[in-house]
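Let me begin by handing over the structure; questions about it come next.
Every protein chain of the complex appears in place save one, which is left out.
Then we have subunit A:
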């Protein structure tokens, strides 16, 4: 709640603020879906300021344990905007994305990503 996240696709938004984590009592982590409100947007984009959108967290500063014992953490918190059915609104995703998205059934974001951590 109230976390400012960076948007890393070309859907037009630049910053969103989380207003609800869809799963988990303690909040959303890497790979989870959130509901967010667009706080800052580019002038000609598919979303505008004030829209309520769904997003998938692709980078989180909190470390996430992997099944082989290692942990992964990023320098920033980033999200990719998605519609209610899970389809990404933008067409490209910038920056690295983790493997965890595959298990969380976000293969679409993985195919649009340019680099996979």
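Assume a contact is a pair of C-beta atoms (placed from the backbone, for glycine too) under 8 Å apart; a residue touches a chain by one contact, two chains touch by 3 or more; residues count from 1.
Methods note: contacts and distances are computed from a predicted model.
Q: Which of the following is the UniProt-recorded protein name of the chain this complex doesn't show: "Transcription factor IIIB 50 kDa subunit", "Protein Iojap-related, mitochondrial", "Inositol-1-monophosphatase" or "Autophagy protein 5"?
A: "Protein Iojap-related, mitochondrial"
Q: Hey, which of A:48, A:73 or A:99 is the one touching the hidden chain?
A: Once the missing chain is taken into account, the touching residue is A:99.
Q: Where the complex has a chain not shown, which of A:1, A:22, A:52 or A:116 is the residue touching it?
A: Checking the options A:1, A:22, A:52 or A:116, the one contacting the hidden chain is A:116.
Q: Which subunit A residues touch the hidden chain?
A: 66-68, 85-87, 91-92, 99, 102-103, 105-108, 110-112, 114-116
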